[in-house]
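Attaching a single structure in structure tokens format; questions to follow.
Rather than the whole complex, this shows some of its chains in their spots.
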Amino acid sequence: MMNNYYVLNGPNLNRLGKREPGIYGNETLETLEMRLNDLAQKHGMTLTFKQSNHEGDLIDWIHEAENSKGIIINPGAFTHYSYAIRDAIASVDVPVVEVHMSNVHKRESFRHQSVISPVSEGQIVGFGMKSYELALMSFL
Amino acid sequence: MMNNYYVLNGPNLNRLGKREPGIYGNETLETLEMRLNDLAQKHGMTLTFKQSNHEGDLIDWIHEAENSKGIIINPGAFTHYSYAIRDAIASVDVPVVEVHMSNVHKRESFRHQSVISPVSEGQIVGFGMKSYELALMSFL
Amino acid sequence: MMNNYYVLNGPNLNRLGKREPGIYGNETLETLEMRLNDLAQKHGMTLTFKQSNHEGDLIDWIHEAENSKGIIINPGAFTHYSYAIRDAIASVDVPVVEVHMSNVHKRESFRHQSVISPVSEGQIVGFGMKSYELALMSFL
Amino acid sequence: MMNNYYVLNGPNLNRLGKREPGIYGNETLETLEMRLNDLAQKHGMTLTFKQSNHEGDLIDWIHEAENSKGIIINPGAFTHYSYAIRDAIASVDVPVVEVHMSNVHKRESFRHQSVISPVSEGQIVGFGMKSYELALMSFL
């Protein structure tokens, strides 16, 4: 896969569509995958899509992605304390874009700190599913 | 299971009876399960009993419990930093009672903060195994 | 009174039923007293019921309770700053259970700290009037 | 009393005129009462005037004032730590104006925080006895 990108989703994102729809909307993770695949196809990219509630899985996949062209990651709540994911990102030589669907800065104060941001290339925050699409376009 | 409740135990609680008996007593997790099943039976409840040292397992089980009547959770040390478990609780529409066997406020300062409490219904802290029994009775 | 327990209520709890019913419900302190007396009677306990808006009264009553079997205390707002009540509890050799009707961890940040918890046996928080009943049952 | 207002003064305000005249001036609490009664009379208001060094008294009077038209309160040093008075104010459905004679922001840092302000309607600070008069006029 010459032009492959990883899209990694962290804890509770498997519940998209069911979880706090006032914050996260009604569309599911499957919808997100379809929307992103459509966009990727238009630009000759392929996507590897993963979700887990286990921090260790995300670390394993980041290592696995070291030969991809880039990683889009929504670390969910791990954003705020997983220095292990941070180290995983720093250990691979691949550009990583951090995305969040909701504007975390409008929410509880613990969500204002990201331990991931200092090792990611950039952050796209607050645009719902469009956050991922903009992240994909950032690689063009 | 019409009237089913989940009882979730976090890291190191599999070592009950062996771990720091001065703090946690000599009875094991199996004893706890028996005591709670006895009490549940009296009130026509059934219980699903789980323990794991993996944060992700607890998140998976909270999602799984979304059709139960309630969750009793002792998140162990995850109490103090697992915003991912917090988000899992917020993502299900089921009442959650947080329990601790020891009085955490008599111990190290890091144990005084619970990131779980703001999303649980209530907390029962400091009564040993009786903490779980009182939690069960809170659902009556 | 062989098997007597004190139930102490702190400031503004005389306004139960009138005060912020969205938080505290519509039932009054009298209702609480009746419900607890019913429960106590079933288990052969007697109760001494007190309420005051004066910190000094609560201290006096804690001293007075030193020959009782136990104290259930809802210190109201004194929870957050009355080191004098804390010292009173430490000065008597009687088990003390701290209760709160609302889940204080969902409210303003000053309510998250209890100066009483390190000297109480345990805490029961967030179950409305049932918090007191569970506290009573904790003595069984 | 159709148009009655409470004027509550907290600890050490009974010593007005004697206490630190460089800060509080030479006039006494009696003078204040006369000046306020004069002003009230002009606008068809009546006043209930109270002072105590006991936190519990202030709480009792705030409850008592629940059928008045408004409360002017100078909580004295209780301003800075009495969450019990704060809860008392929140428990009555009456507008409360917080007043201070001196400009507390020019003094020791502990005086810069008021735990009362978030539950009062407004604050009038720094105008000596005129602070009370302006508070009274705020009700017009």
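Chains here go by letter, A, B, C and D, matching the order in which they are written, and residues are numbered from 1 within each.
Here is the rule we use: contacts are C-beta pairs under 8 Å (C-beta built on N, C-alpha and C of every residue); 3 or more make two chains touch, one makes a residue touch a chain.
Here the structure is a predicted model, which means the values were calculated and not measured.
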Copy count for the complete homomeric assembly [4 present here] = 12
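We take it that only the chains that are shown with their structure count from here on.
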Request  = Enter the minimum step count from chain A to chain C; a value of 1 means the two chains touch.
outcome  = 2
Request  = Sort the other chains by how far their Cα centres are from that of chain B and give me the top one.
outcome  = D
Ask   = Between chain B and chain C, what's the gap in Å when you average each chain's C-alpha atoms?
value = 24
Inquiry  = Counting only Cα atoms for the centres, state how far chain A is from chain D in Å.
reply    = 55
Request  = Quick one: which residues in chain B touch 2 or more of the other chains?
outcome  = none
Full enumeration of touching chain pairs = A-B, B-C, C-D
Inquiry  = Could you list, by residue number, the parts of chain D that touch chain C in their complex?
reply    = 54-56, 59-60, 63, 81-84, 86-88, 90-91, 115
Key: chain C to chain D touching residues, read off their complex   = 10-12, 14-15, 18-20, 52-57, 76-78, 80-81, 110
Contact set on chain C toward chain B in their complex = 103, 105-106, 114, 117-118, 120-127, 130-131, 134, 137-138
